[in-house]
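Have a look at this one.
A protein chain is absent from this complex, but the other protein chains hold their places.
After this line comes chain A, so read on.
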Amino acid sequence: MADVVLKDIRKQFGATEIIRGVDLTVDEGEFAVFVGPSGCGKSTLLRMISGLEDVSSGELHIGGRRMNDVQAAKRGVGMVFQSYALYPHLNVRDNMGFGLKVRKVPVDERDRRVREAAATLKLDALLDRYPRQLSGGQRQRVAIGRAIVGSPDVFLFDEPLSNLDAELRVHMRSEIAALHNRLKTTMIYVTHDQIEAMTLADKIVVLRDGLVEQIGSPRDLYEKPNNVFVAQFIGSPRMNLLPAAEAKLISPTHALPASAVSVGVRPEHLRVVEPTTDSLSATVTLNEYTGAVTLMHVELPGGQTCLVVDDKRDMPPIGTRIGLTADKDNLHFFDADGRAVS
């Protein structure tokens, strides 16, 4: 186990700066998730930690040791790739033991470690198969196994579940969580799926355009987003953003902060009530029944659209005028620059 510390890390490709000064500490045994939209630099950051990309400037420390110029294989990190990156000409056993073979680990020791990792990941019966003979989930487990046998101090996962179907993704997600609980190793995980981020992470790092927008626990990010971007990126469906003046109608008891120009309220925090002068008036435009909840699309008098999530089965029909309210604790205010204000 080791901690990972990034100090003003930057990455340039020619004149383009992809990572624009990231400061971050991932503690020993922590599960950190880098999340952000496509092109935000999360995979580049992970590759810099792994050693697959050079650090243009800044300091990278793993386990207290400066790693800027250390080769990827000597950083004590194991990486799981998005496309699994299994060697197609080697069977599962040889794929898992390949790194140890390169490092000239004795055959007995190599076999023992491969068998142990295979047992952990329930791959015992598949050791003699080739990658082409495995399902997507099995390939992903082999890719994880390949990282495990190296006994790394830090595991790096680069969108490992994005090639799997929805059902398998949920299953593998729980397996990765269980693996972290069992190994207690530091793990850094990159995803664009905020559900994966919320369910797996001890700490989420939200990135945008090569900068960290916010670092915190899933709960911190959900309940106390620093800015509009994080507020709308974390949480599904995304947070509704309305003019600040509407706050009085949503929650009449709430005092409006002086610098607030917009108010955010999550769809699941809006309640449907009879339309009164003390509630936000809206007209239902669409109901989407998903089983557990219904997503109700409404239009406000100003023309903005808004989403409401409700667990009632019978929602008001399309065209019905309704009122919307929310608890004041569930309102988020933002200033003209999109920063959160209290």
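Just so it is clear, a residue touches a chain if its C-beta (ideal position, glycine included) is under 8 Å from a C-beta of that chain, and two chains touch if they have at least 3 such contacts; residues count from 1.
Please note the rule applied: contacts and distances are computed from a predicted model.
Missing chain, UniProt protein name: "Carbohydrate ABC transporter permease", from among "Urease accessory protein UreD", "succinate dehydrogenase", "Carbohydrate ABC transporter permease" or "Sigma-70 family RNA polymerase sigma factor". Note that of A:78, A:210 or A:264, the residue touching the chain absent from this view is A:78. In the complete assembly, the contact with the undisplayed chain comes from A:102, out of A:15, A:102 or A:255.
Counting the whole complex, the residues of chain A in touch with the unshown chain are 47, 50-52, 71-74, 77-79, 81-83, 85-89, 98-99, 102-103, 146.
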